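Everything on this sheet refers to the single structure shown next.
What you see is part of a larger complex, with each chain still in position.
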Amino acid sequence: MNENPTGGLRRGEFGWFDAGRRARIGIPEAVFAAGKGDAALVEMIEFALEGEGPVLVTRLDPERWGLIADRADWLAFPPIAEGEPYVTLVARPLPRTGPKRVAILAAGSSDRVMALEARAVLTALGVDSHLVLDCGVSALKRTLVALDETSDAEVYIVLAGFEGALATVVAASVAQPVIGVPTSVGYGVARGGETAMASMLASCSQGLMVMGIDNGFGAACAALRIVGTRST
Amino acid sequence: MNENPTGGLRRGEFGWFDAGRRARIGIPEAVFAAGKGDAALVEMIEFALEGEGPVLVTRLDPERWGLIADRADWLAFPPIAEGEPYVTLVARPLPRTGPKRVAILAAGSSDRVMALEARAVLTALGVDSHLVLDCGVSALKRTLVALDETSDAEVYIVLAGFEGALATVVAASVAQPVIGVPTSVGYGVARGGETAMASMLASCSQGLMVMGIDNGFGAACAALRIVGTRST
Amino acid sequence: MNENPTGGLRRGEFGWFDAGRRARIGIPEAVFAAGKGDAALVEMIEFALEGEGPVLVTRLDPERWGLIADRADWLAFPPIAEGEPYVTLVARPLPRTGPKRVAILAAGSSDRVMALEARAVLTALGVDSHLVLDCGVSALKRTLVALDETSDAEVYIVLAGFEGALATVVAASVAQPVIGVPTSVGYGVARGGETAMASMLASCSQGLMVMGIDNGFGAACAALRIVGTRST
């Protein structure tokens, strides 16, 4: 292993860690655990912990928790004990910067793990969030209550599977930036999130922005770009 | 040309007219003009006019109006003069059966021609309808006004292009049967109506029924089955 | 946990229960079990049982039966013992309102679990149904017998996988409302139900209404809207 002379890159046997990313775009490189073997995962996490600032591990199968539990003082979203499909880990989070700046609205309770991925990333960067689960439009009252509770947010992240209509209704109702995250929740014609994604991209609401399916991580990064991470 | 002995079928050079259809399913066979040559179109219309009861011609290019204008006392939806992509013609409509029984809500003003196709079919069978154009969810207030104005309808037909969220919101708000008609209105990721159709089929609202893209005709037939055409 | 002041909403840790839904659209919110963790599932079922009227749990993995077996006097469709992919549970069904009002025709014997999901929902709301399995058009005689046995139904629900032609033939033969449910039965070009769904949506039969793939639940809700649940 050697330090790359061009700066900010740590190079190992299985890959490189882009240590300069937070300086460049305001958000550190996250270690994406899903596709990595054990050795590659450990190497990357070590690289990430070598520097300063927050550390993020995404899409970790809870069964691999033992491999890295002792390497840092991790926060887990959701908690490891719950046996979720994957968890997001945060170490060395930045201090909270103030009141709840990002609203996270999820249409169903099954969108929870993606919503928590977004919350984890925001937490790592010191941005507080307000999470409301299960406020989809099949009961419009829930949607209105959720909007009312989050009206002072700077940015909205809206997660929805099935037909994804919650994102359209939120973007039609508020003036803040709205980031839609289609989720793979649903069956049959929900097509693993494709239907919600197309629905959000074709929305008649003006200015709804869309992320890839289940990409709670990306939505949080987008929100961080908007609330301004460089100045924190 | 000869009468088929099995009853109810009139057979010509270009096809057969199913004169028994109204007795069987409550709705007469409509003459679908779009794919027919002039001779075939005239033959079918003559067959349709031979019998009794209402006559329907759908998807007629207004430029072909001269071919059939004099054959009956037609009602046109929309009026021929407007140069629409296609018109629906009605002859010998049944008498009105009473107050407005079917509500037709269209998300945008561009869904008008499909909405009028539905209204034409209902008119032919003597069922009155209440049409509200341009009440999509990008301004939820419009939607609520439209629902309020139509609350005594027996059935809802909801037309929407783009992401088709109006159908989901209507079905979440009323107890009547709701028939969604995805339309080809929109561009890009609207995919000619595929996005709205998938969105309606995957809707989180309980019991929303869906027709094919731009199928205002089918929606009206479905509504007629529901309000009961046999007893009229 | 607290009662939301806007009425009809019960809010918990994992989501909200829309207790006002039956008053609004005639059908109670069903607890969709498939995507929920144990705690979330129990919370929602408790909310559902708190009120009055019928309770529905859909898409329950039979292996989770022990978690909720004792909480109510459940009817299971199909019976729990059969090890089906999922079951639908009903508690506190409304009393039967009369003769068989909804016909459920399934093209193959493999469409059974979706057909039973529809029957469960109808049973919960006190609507009797007449189920005929395996009456697809590859033996037209079966279809004709099934139509004959159900000719006094008020609504038809037709389930079919593969090419879905049964729905087209039924809608061409009866005057009642017909609701098609494409199923994921089949392999290869059946494409998990997409082929049957497209086939039903493009049907040449006038007024066939379509639900999403495997959505027996939605079909029953649609049928309930048609037979009129508010007056029961």
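To keep things simple, chains are lettered A, B and C as they appear, and every chain counts its residues starting from 1.
By definition in this document, a residue touches a chain if its C-beta (ideal position, glycine included) is under 8 Å from a C-beta of that chain, and two chains touch if they have at least 3 such contacts.
Here the structure is a predicted model, which is why all the values come from computation and not from measurement.
A.B. asks: How many copies of the one sequence build the whole complex, if 3 are shown?
C.D. replies: Assembly-level count of identical protein chains is 8.
Note that in this section only the chains that are shown with their structure count from here on.
A.B. asks: Among all chains, which one's averaged Cα position is nearest the averaged Cα position of every protein chain shown?
C.D. replies: C
A.B. asks: What whole-number Å value describes the gap between the mean CA coordinates of chain A and chain B?
C.D. replies: 45
A.B. asks: Give, as an integer number of Å, the spacing between the C-alpha centres of chain C and chain A.
C.D. replies: Computed value for the inter-centroid distance: 35 Å.
A.B. asks: Which parts of chain C, given as residue numbers and ranges, touch two or more other chains?
C.D. replies: 21, 197, 212-213
A.B. asks: In the complex of these two chains, what residues of chain B are touching chain C?
C.D. replies: 21, 24-27, 30, 171-179, 197, 201-203, 206-213, 217-226, 229-230
A.B. asks: Touching residues of chain A toward chain C in the complex: what are they?
C.D. replies: Chain A reaches chain C through residues 82, 84, 108-110, 112, 133-135, 138-139, 141-142, 144-145, 185, 187-190.
A.B. asks: Enumerate the contact residues on chain B facing chain A in the complex.
C.D. replies: Touch residues, chain B against chain A: 107-108, 136-140, 162-165, 168-169, 172-173, 186, 188-191, 194-196, 198-206.
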